[in-house]
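Left out: one protein chain. Kept in place: all the others.
A, B and C label the chains in the order they appear, each numbered from 1.
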């Protein structure tokens, strides 16, 4: 048994509609992912600075 | 003057084709963005561990 | 419902949402774990009457004709259409019949006349990578 799937001109609209639904969601995910990316990069910059500071102060204390 | 844009049944295929082109590219960008995300998260984990280590050793040296 | 190709573009645009959104898919995950069964939840909108040969297919995003379904299940026939709870339905797809790649797929509800009545957001069959659990 296979399900019925008749071809009508309507079908190309249906496939377009389905693709738009998918596209809109993927677009939103890309936006979210890009935003998360920016946040992660800020966090990395922050951590790198902290690490540098800590090391500098460590050096300073070992000299002093 | 406006350009000619006649409607033919063909047009819905054209719009579908154009959307597929766009969708494929956005999908690829999402994949790249997700991959970059994973790398950034690894980098953050690495930096956080480094920072913790450095601080621990700093504490140790100040005690010792 | 047949487009002859002779009509002005406006009709194509207006026709749009009327019947494509009669079925709403709910709780669609972004990722389904490969090798597991999946449950497809959906809601019948108010005036939609399901029929015996309606079906739900899993389609690869970008499909052109409903014949391209990867796998399908017959839709559930609610016991009593007048009860509120009948509007919430679900069907289960067995792991064996599911795609094995990590492409994007979507559910589509196709009625027994072959007309698409709803399409879901896309999902993939892959584990969410463990790095993604880290919260910023």
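Here is the rule we go by: a contact is a pair of C-beta atoms (placed from the backbone, for glycine too) under 8 Å apart; a residue touches a chain by one contact, two chains touch by 3 or more.
On a predicted model such as this, the values are computed, not experimentally measured, just so you know.
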| item | value |
| --- | --- |
| Where the unshown chain meets chain A, residue by residue | 7-12, 16, 20, 23-24, 27, 37-38, 41-42, 44-45 |
| Positions on chain B where the hidden chain makes contact | 3-15, 17-19, 21-22, 25-26, 29, 36, 39-40, 43 |
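Simple rule for what comes next: only the chains that are shown with their structure count from here on.
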| item | value |
| --- | --- |
| Whole-Å separation of chain centres (CA-atom averages), chain B against chain C | 27 |
| Approximate Å spacing (C-alpha centroids) for the pair chain A, chain C | 25 |
| Distance between chain centroids, defined by C-alpha means - chain A, chain B (Å) | 4 |
| Junction residues of chain A - those touching two or more other chains | 9, 12-13, 15, 19, 22, 26, 29, 36, 40, 43 |
| Multi-chain contact sites of chain C, meaning residues that touch two or more partners | 3-5, 12, 61-62, 64, 104 |
